[in-house]
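A protein chain is absent from this complex, but the other protein chains hold their places.
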Amino acid sequence: MSDIPNIRFRPATEENPATRWALIGAAFLGLSVLVFAPLIAVFAEALADGVGASLKSLASPDARDAIRLTLTIAAISVPLNAAFGIAAAWLITKFDFRGKAFLITLIDLPFSVSPVVAGLCIVLMFGTNSLVGGWLVAQGYPIVFAMPGIILATMFVTFPFAARELIPVMIEQGRAEEEAALTLGASGWRTFWTVTLPNIRWALLYGVLLCNARAMGEFGAVAVVSGKIRGQTATMPTTIEMLYQEYLSVAAFSLAAVLALLALVTLLLKTALEIHHADQLAASHRA
Amino acid sequence: MHIEIDEISKAFGTTAALHPVSLSLPSGALVALLGPSGSGKTTLLRILGGLEFPTSGRVRFDGQDATGLTVQERRAGFVFQSYALFRHMSVFDNIAYGLKARPRASRPTREEIARRVTKLLELIQLPDIGARYPSQLSGGQRQRVALARALAIEPRMLLLDEPFGALDAKVRKELRQGLRDIHDTTGLSTIFVTHDQEEAMELADLVVVMSMGRIEQIGKPQDIRARPATHFVREFISA
Partner (left out) sequence: MGKPLIHRSPMPGLGLSMGVTLTMLSLVVLLPIGALLLKGAHYGAAGIWETVNRERVWAALFLSFRLSLFAAAFNLIFGVLLAWVLVRYRFPGRRILDAAVDLPFALPTAVAGISLTALYAPNGAFGQLAAEVGWKIAYTQWGIFIALVFVGLPFVTRTVQPVIEEIEREVEEASATLGATRLHTLRHVILPMLTPAALTGFALALARAVGEYGSVIFIAGNIPLVTEIAPLLIIIQLEEFNYDAAAAIGIAMLLISFAMLLVINLIQVWSRRRIGYV
């Protein structure tokens, strides 16, 4: 169809095909070794003695207690994180005040603190030898080596998740819609439920999803504060460690496979959100 | 340089952006491609610059086939509508870019590059802005820097895509004269794309009126004004 058959055109903004395929190949190779192989290894090791052995290990009391504890912790810390994220994003995007940049830095702080240091901080604050912790233990409310400490540690390491997703989205949307609702006589809560929340729900869900994955999988901070008491304060990740140290490979990897499945579901939902609600999420990725 | 366009067509998928068009532009002329958006004028300009490839047809520069030349080989000074200045480089480095990008054998010395950039800054009448960054310039200044950058490579022709499109009315008038002066000094064959008939009529030696991927009329401004060839041309230039 072309009368210029002996000329090969290449757009000025493209690499030549050999380079292109070499780069794509490098990307596939790198991610295969670094990401896909470990993922496959988890399931391969879990099923090393067959599906039956794997399921049996998951039904053991230790595993069931760990799963129950991890779910409980996520069920408490994730909604708190979402509530905090909404409050912080509302404060930062709807009002002008001095020190806003500093406040944002403080909210982001947990991302740059080692989880182990985070756990250490909580032990020093609420441990039995501390002033506050000692008093609380005397009243019969221990924090460290108990559930509240694990929740605090989980909240520390996941602290910025929801706020980080919401702030850019709410900056982009501005205040005009809320102002309009207020002039129409809506109350503050009504404005929030009927105007703000529908506009930010996908970004909120996105933040909650990432927060949940991290909350269920947190290891370093929880290892420090939990004491890893079987049946009481051993979460899924710390139980995996204990089983692994006891050379119970199938049991350790079976529990790990459950968490890996959770990670896969998280990524699947995340990708789906990115495809279907790209417009709303775009703001947070530009920031 | 004499530019010849021989039965050039361009299709994007199934939609034809250019029906076969032919055009012969005399050496050293200042030519306007005039038409509304979607008329194919920018596509034609980009084909001349080597940024777009024709579906069929030939381009000849001074009688030699240039259809297969890469964009780098064409040495066409191209000024983009958005100017496309390099934001991370100073004005000096922007203008020097094309000279520094040459292979070592044909690259001028550092002193020679500095001398040429200084001369170009004088040509665009902005001798003191070499150290500034594009974000620190006004729209009119950016346009002139983009022009100087295109001229630095000693182009065989100058191609400008809506060179005044992003400017306000007052600056636009000033820079029109600036382009005319630079064209007259350098004697380069110059083609610019515009949708503003007044601009085309006032500035160009030759106006090519385009619509829907076809050429409606080619002529001197006064001829087109006196004798519009088609209904479309009459409507468009009276708008």
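Observations on the structure shown:
Letters A and B mark the chains in the order given here, with residues in each chain numbered from 1 onward.
Operating definition for what follows: contacts are C-beta pairs under 8 Å (C-beta built on N, C-alpha and C of every residue); 3 or more make two chains touch, one makes a residue touch a chain.
Every value quoted in this text rests on a predicted model; they were computed, and no experiment measured them.
One of A:Pro79, A:Gly188 or A:Gly231 touches the chain omitted from the figure, and that residue is A:Gly188. Considering the full assembly, A:Ile107 is the residue among A:Val78, A:Ile107, A:Val169 or A:Ala203 that touches the omitted chain. Chain B residues in contact with the hidden partner, per the touch definition given at the top, are 49-51, 71-72, 74-78, 80-82, 84-89, 97-98, 101-102, 133, 135, 149-150, 152-153. The chain not shown here touches chain A at positions 12-16, 20, 23-24, 26-28, 30-31, 33-39, 41-42, 45, 80, 83-84, 87-88, 90-91, 94-98, 103, 105-107, 109-118, 120-127, 129-130, 152, 155-156, 159, 175, 178-179, 182, 187-188, 191-192, 210, 213-214, 216-220, 223-224, 236-238, 240-241, 244, 252-253, 256, 259-260, 263-264, 266-268, 270-271, 285-286.
Basically, only the chains that are shown with their structure count from here on.
Centroid to centroid, with C-alpha atoms defining each point, chain A and chain B lie 52 Å apart.
Within the complex formed with chain A, the residues of chain B that make contact are 50-51, 53-58, 67-68, 70-71. Residue ranges on chain A touching chain B, taken from their complex, read 1-4, 6-7, 9-12.
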